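All protein chains of the complex are present and in place, except for one that has been dropped.
Chain lettering (A and B) follows the sequence in which the chains are written, and residue indices restart at 1 in each chain.
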Amino acid sequence: MYLSLLFYFIASIAVGSAIFVVLNRNAIYSAVSLVLCFFALAVLYLLLEAYFLAVLEIFIYAGAIMVLFLFAIMLLNLGREEALPRFMQLQRSLSLMLVLIFFFGIFLILFGSSEILDPPVEKFSGGGVYSLGEALFSKYLLPFEIASLLLLVGLIGTVYLAKRKI
Amino acid sequence: MDLLGFIIICVKVLVVFAATMFTVLALIYAERRISAFMQGRIGPNRVGPKGILQPIADGIKFLMKEDIIPASVDKPIFILAPAILLVPAMMTFAVIPFGSNITLFGREIPLQIADVNVGILYILALTSIGVYGIVLAGWSSNNKYSLLGGLRSAAQLISYELAMGLAVISIILLAGSLKLNDIVADQQGYFFSWNVVKQPVAFLIFLVATYAETNRLPFDLSEAEQELVGGYHTEYSSMKFAMFFMAEYANMITAAALTVTLFFGGWDVPLINEASLGMVGVLLSVISFILKMAFFLFLFIWVRWTFPRFRYDQLMKLGWKVMLPIALINIFITAGYLSITALV
Partner (left out) sequence: MATIIKSYEPTFWDKIYIPALVKGLMVTLRHFFKRKITIQYPDEKHIPPEGYRGLHRLNKYPNDRIKCVACEMCSAACPVDCIHIVPGPSPWEGDKERYPVRFDIDLLRCIFCGFCEMACPEEAIELTEIYDFSNYTRESLLIDKEGLLEVYELTKDRNFYSRVKSKESQS
């Protein structure tokens, strides 16, 4: 009972802050509310007893990536200006249509099955560090290595772009 | 969860919060007094016996002062920033075990607010949140110096978080757990079972990184008075400034507690089995934790009044080119040793 109340409270924060990210025209405000959104998501993970995932959500998204975003916004001084141009009429109607289709799909799935409104969240052990590590280094070894290779490529590319003369 | 358990947790939260706030006050006094002693002065000694009421007088002064919000700041973020900095600083202490288990009302109560099974990551994640307070404070002040201070601090925190995390990983490898309780349990016994003996390199890296993480000298580039006026809190006054101040000290307390937990056996008293002594053992363990923490807090102040500030490029060089590779090598050696002993 309490937990589901908490869930709706946190979920509304997550959705509200996500909407604020899109609607706000001040880039810094958007970034800050995105951080809030990440936090709300982390709490949702906590409610699912996926502690590791929750901490990683804060650690990586809120703690590292968004800080760099803020960095860029501040240094480019996008913050105060109304820098974003208004959308063209065509783009607006097109995006509206896409969003409607997307929501229609979600509603279709939602009301298609009766179980989904009260999701039976099973206590799964996937949130633990041990099981996650084991899965990553045995079953999903190849994707894991590919991802790390991708990151390495990205790293080298960044260094190359930032420092042309080596 | 039953009612008693809920009450116990509330009491623990209150006690830890009060203790942290009290330690912050004591630290402000200690900082001024110790710095004075190291400079051949006496320091504050007027308010109360030996001046121990000085921080309270300062607090009253902060409350009474006019709260200036400059005209061209970004008001919502300007007001939010100190809170963003202070709240994670206070929250981090939640997972640190500060004593052995106590038996009250016929149930065993761990002296720790929350035994999170990803304790260390929780702390690292929260300390990385503190950056927002500094960056946003710097940006919203609409002041070049503040912005520079905030950006410097953010870059510094991100850089040193890596070295810190990698130093912690070698400890995690030894304990085989992310739980702080398990790490403390892993170090029970003699002096030689403490991680500082097993992992001296990791300890040094961690120690240096904590100074950078708490923005203390020799790494206080974000508020370098000579270059940046006051850094990110130049435009702040009254209670908002006090919150920055308190956050700095709260961060110091957490860093000291974390150093003790990870490297100095936590609440462990060497050569004594606390569990067999009952209440005395509990008391001894809490006292030993406090004493160890006090030493590291003293070290914070001691270092501040001994070493000059790093230059910014030196800071980055130290973080990325010295501490990061050493930490990686340390992990490699530790992991190699562990896998070899596992094979044998």
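As a working rule, contacts are C-beta pairs under 8 Å (C-beta built on N, C-alpha and C of every residue); 3 or more make two chains touch, one makes a residue touch a chain.
Note that the structure is predicted; figures quoted are calculated from it, not measured.
Visitor: By the document's own contact criterion, which visible chains does the hidden chain reach in the full complex?
Guide: Within the full complex, the chain left out of view touches B.
Visitor: Touching the absent chain in the whole complex: find that residue among B:41, B:75 or B:107.
Guide: Selected residue, touching the omitted chain: B:41.
Visitor: Given the contact definition stated above, which residue among B:272, B:303, B:316 or B:331 touches the chain not shown here?
Guide: Reading the full complex, the residue touching the unseen chain is B:303.
Visitor: If you put the missing chain back, which residues of chain B would it touch?
Guide: Contact residues on chain B toward the absent chain are 34, 36-42, 45, 204, 302-303, 305-307.
As a convention for this text, only the chains that are shown with their structure count from here on.
Visitor: Approximately how many whole Å separate the CA-defined centres of chain A and chain B?
Guide: Measuring from centre to centre gives 29 Å for this pair.
Visitor: What residues of chain B sit close enough to touch chain A in their complex?
Guide: Those in contact with chain A are residues 74, 76-77, 80, 116-118, 121-122, 124-126, 128-129, 131-132, 135-136, 139, 147, 150-151, 154-155, 158, 161, 178.
Visitor: In their complex, what parts of chain A are in touch with chain B?
Guide: 28-29, 32, 35, 51-52, 55-56, 58-59, 62-64, 67-68, 70-71, 74-75, 79-80, 128-129
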